[in-house]
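Sending over a structure as C-alpha cells; questions will come in a sec.
Missing here is one protein chain; the remaining ones are kept as they sit in the complex.
Right after this comes subunit A.
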Amino acid sequence: MEIVMSVLASILFATGVYNLLQKQLLRIVIGTALISHGAHLFILTMGKLKRGAPPVLVDRVSDYADPLPQALILTSIVISFGVTSFLLVLSYRAYTINQTDNMEEMRGSNDE
C-alpha cells in the first residue's frame, strides 16, 4: 500500500512541476495545488499507513495508527488551502491590471 501511495505522490509532484513550468497563470496555480497534495500524501505514507486500529490513549496497545502525520497533514492542508485561494485572487488581480494571464507577456520595462 505504501508503494502505491509513494508512486501516486510522485505522479502528483511530476504533474505539479509540469504545470508550474507553464506560461498560463491558472495552470501555475493548479501546479502548486498539485504539488502540495503530493507533499501531503507523502507525509501520510511516511508515517506508516495502516497498523490496525485508530489511535488510542491506553497503555500496552501496540497496533494503533500513528496520529502525528495526520495532525501535520491537517495543518498543512489548511495552510495550502489559504495560500492557494490567495494565489487565485492575486493572479486574477494581476490579470486584470496587466491585461494578460501569460507570464511571458507580463515581462516589460523593469523601471516604473
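Here, a residue touches a chain if its C-beta (ideal position, glycine included) is under 8 Å from a C-beta of that chain, and two chains touch if they have at least 3 such contacts; residues count from 1.
Simple rule for what comes next: contacts and distances are computed from a predicted model.
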item: Name under which UniProt lists the unshown chain, selected from "Threonine dehydrogenase-like Zn-dependent dehydrogenase", "Aspartyl/glutamyl-tRNA(Asn/Gln) amidotransferase subunit B", "Na+/H+ antiporter subunit D" or "Tripartite tricarboxylate transporter permease"; value: "Na+/H+ antiporter subunit D"
item: Given A:8, A:26 or A:46, the one touching the chain that is not displayed; value: A:46
item: For subunit A, the residues touching the chain missing from this view; value: 20, 25, 28, 32, 35-36, 38-40, 42-43, 45-47, 68-69, 72, 75-76, 79-80, 82-83, 86-87, 90-91, 93-94, 97-98, 103, 106, 108, 110-112
